[in-house]
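To start, the structure under review is shown below, and the notes come after it.
Note that this complex is displayed minus one protein chain, with the remaining chains in position.
Right, chain A next:
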Amino acid sequence: MQTARKQDPQPLVAAVRGATKHYPGVLALDDVDFEIRRGEVRALLGKNGAGKSTLIRLLTGATVPDGGEVTIDGAALTGSGTQRTVEAARLGVRAVYQELSLIVGMSIAENLFLGRWPSSMGVLSHGEMEHQARETLARLGLTLDPRRRVATLSPAERQLVEIARVMIGEPKLVILDEPTSSLAAAEVKLLFKAVRSLAAAGIAVIYVSHRMNEIRQIAQAATVMRDGKVAGTVEVADADTAEIIRLMLGRGEQEDRLVGEARGGDAVLSVRDLAVPPKLSGVSFDLKRGEVLGFAGLLGSGRTELLRAIGGLDTVRVGTVLLGGKDITRASYGERVKSGIGMTPESRKEDGIVPLLGVDENTVATDFSKVAVNGVISASRMADAAGDIIRRIGIKTARIDTPVGTLSGGNQQKVVIGRWVYAGSRVLLLDEPTRGVDVEAKSQIYAIIRQLAAEGKSIIFVSSEIEELPKVCDRVLVLKDGNFVQEFSAPGIETDTLMAACL
């Protein structure tokens, strides 16, 4: 779909032509063309794995395409390795990622000029630096004092400083990756003001986001990616949300569903009026025995906060959580584990596995006492227990004591799920259990989840890949801005209606 430009076209800032990029087993980009012009704000959308990140990495020089070319401000990128990112930065490409990269112990001004502090004869000139910093902040319509330490700033202010930082040294193209995911509504206004100042200064902005109301306020056109291709570029003013969803999902290939119709028995977990200000305002739901309940919602919708509060990782101050009729609202994480809640974290490497220990020890770590005789761990009991889980969950490992760090991502995830099966948990909270695992492992994990539900376990399944939810969930609750806005039950769960409810 070609965009018809109404005014005289501004000069091109960046162009990608015929770009192709292979990763082992994946075609991340397939003959992609992309252009952006001076002063334009372009939204970039697509499901996880659609190729957005790879496209951004091409523009910042972090990735070299297998085929095709990337041109910034008329000059083609030629280098490789870090040389290429330096080249792209010199030509004016700047990116702001979700993880903030400020040094909190330093002042705003020091952060803005990090590593390029103005100095005379080796001595830093603080006055000059603060003066330039104040000017830069003013260009974005910000009135922050550049002498303030970043540690004293709110998350939103930090995000704005991060954007101010890309203003240093004549940027031509600024890429913002889901910049509002951690911001509240009022703070989003400040961010938009800054983005408009960038555009008014002739800077091209690529704005990665899936919040349609934001995109409508800030972007002129939206490019939608799907399966490594550009599915289409539409004028935001002309396009309705349904069309954008259609571009994101493509025309329905039949999905493999593991769920016939919603099932489930008595309520095992009951949550009432649970609030975690400011991200989550009073939500209630029941999780039934043998049920797989999905939480859908965009980044920042409150789903992380909800899961952490149920699991007991954050203290619940407002609302109640009942497990099997027993009030566990005030119970610590450890007490919840003992009463039958098991949680798998979204970042498997950082919070999930102990990489140097074997599959067996990673499994029994949730309850050593079950494999101990008089306080002494019995090697044969541990082998039996771990072997049982390895068979039931289908973990592929050469030995039961193979260090978990050496297994594939999918098998690591199975270990993290398996340890709760071993511990006999009744309620499993699975946070992004398929993140970063290959397609085959994904379908195995879906099958494991259904099997566990059939055995009577109750499961909360959180995924940012919306199309996963209809495959495994009996029921899906949609979170938006800290509230449940809609509920879907199998067999009536459809990816497109789910996505429409989230956006």
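The criterion applied here is as follows: contacts are C-beta pairs under 8 Å (C-beta built on N, C-alpha and C of every residue); 3 or more make two chains touch, one makes a residue touch a chain; residues count from 1.
By our rule, contacts and distances are computed from a predicted model.
Novice: Have a look at "Cytochrome bc1 complex Rieske iron-sulfur subunit", "Sugar ABC transporter permease", "Phosphoribosylformylglycinamidine synthase subunit PurQ" or "GDP-mannose 4,6-dehydratase" and point out the UniProt protein name belonging to the hidden chain.
Specialist: "Sugar ABC transporter permease"
Novice: In the complete assembly, which of A:357, A:485 or A:500 touches the absent chain?
Specialist: A:357
Novice: Tell me which of A:108, A:225, A:393 or A:462 is the one touching the absent chain.
Specialist: A:393
Novice: Which chain A residues touch the hidden chain?
Specialist: 333-334, 337-338, 343, 345, 350-358, 360-361, 365-369, 372, 375-377, 379, 382-384, 387, 390-401, 403, 405-406, 419, 423, 444
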